[in-house]
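The complex appears here without one of its protein chains, the remainder shown in place.
Letters are used for the chains, namely A and B, taken in the order the chains are written, and counting of residues starts over at 1 for each.
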Amino acid sequence: MMFAVAAGGVLVSMLLAMVRTLLGPTVYDRVLAVNTFGTKTVVLIAVAGFLTGRPDFLDLCLVYALINFIGTIAVLRFFEYGGLAGRQRPDRGAD
Amino acid sequence: MAMVIDGLSWILIASGVFFVVVGALGLIRMPDFYTRLHAAGMTDSIGAGCILLALALQSGFTLVTVRLLLVWAFLLLTSPVGTHALARAARAGHVEPYRAAPARRD
Partner (left out) sequence: MEAVIHIALLALLAITAAAIIRLRSLFAAVMLAGIYSLLAAALLVALDAVDVALMEAAVGAGISTVLMLGTLSLVGRKEKRPVRQPILPLFVVLVTGGVLVYGTLDVPRFGDPGNPVHQHVAPRYLEESIDEIGIPNVVTSVLASYRAYDTLGETAVIFTAAVGVLLLLTSGPPLSRRGSEARPAATAARGAAPLDDRVILRVGAKMVIPFILMFGLYVQFHGDYGPGGGFQAAVIFATAFILYVLVFGLEDAQRVLPPRVGYVCAALGVLIFAGVGIVTVAEGANFLEYGPLLGDPKGAQVAGIMLVEFGVLVTVFGVMVTIFYVFAGRRRLRP
């Protein structure tokens, strides 16, 4: 029962994070929302593993937590060095 | 003893869900990127930590608990680093913080 409550709460927050991804005026808002979404998915997978009685899923949690971190860092590096032509000023992040 | 563990797990799950939902609400309602970062970044670590600890309590002293604690330790390490990197990147990208309008003099 408590796992169902946890799963429900985490799903609600994932939905809210998705709304922020779609709304976010600046690009950093979207990156933040995706990062939050990823962390919540890790928790959701852990809880789902307990709900279905198969705690093997924790390897997947660890992989996903790792991938989430790397994805966020990659995006931030992209903003630091990437850009349309490379010679413009760093953009204000507005999309 | 099982009752104590169950009760503790319930408390942890309830507080974990509370923090997670409040953090997501803050993500929606806050006026500015930095405040949203503050809301989401902090409540992420605590909410996820509480829920994972509750799951660890539920499974006793098995290998599953060790893995859960590893996930928790990893999140604890990388979530603040990610938040910090985001804040620096936003600062370098000239995202302006929200400033309240100055109070009028009348």
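As a convention for this text, contacts are C-beta pairs under 8 Å (C-beta built on N, C-alpha and C of every residue); 3 or more make two chains touch, one makes a residue touch a chain.
Note that the coordinates shown come from a computational prediction; the quantities given were computed from them, not determined experimentally.
Asker: Any idea which chains on screen the missing one touches?
Answerer: A, B
Asker: Can you list, in ascending order, the subunit A residues touching the missing chain?
Answerer: So the residues of subunit A touching the missing chain come out as 4, 7, 11, 14-15, 18, 21-22, 27, 30-31, 34, 37-38, 41, 44-45, 48-49, 51-52, 54, 56-57, 59-60, 62-64, 66-71, 73-75, 77-78, 81-87, 95.
Asker: List the residues of subunit B that touch the chain left out of this view.
Answerer: 74, 77-78, 81, 84-85, 88
Note that only the chains that are shown with their structure count from here on.
Asker: With centres defined as the mean C-alpha position, give me the subunit A-subunit B separation in Å.
Answerer: Here the centre of subunit B sits 12 Å away from the centre of subunit A.
Asker: Which bits of subunit B are touching subunit A when the two form their complex?
Answerer: Contacts found on subunit B: 9-10, 13-14, 16-18, 20-21, 23-25, 27-28, 33, 36-37, 40, 44, 47-48, 51-52, 54-55, 58-59, 64, 67-68, 70-71, 74-75, 78-79, 81-82, 85-86, 89-90, 92-95.
Asker: For a test of understanding, state which residues of subunit A touch subunit B in their complex under the given definition.
Answerer: 2, 5-6, 8-10, 12-14, 16-17, 19-20, 26, 28-29, 31-33, 35-36, 39-40, 42-43, 46-47, 50, 55, 58-59, 61-62, 65-66, 69, 72-73, 76, 79-80, 90-93
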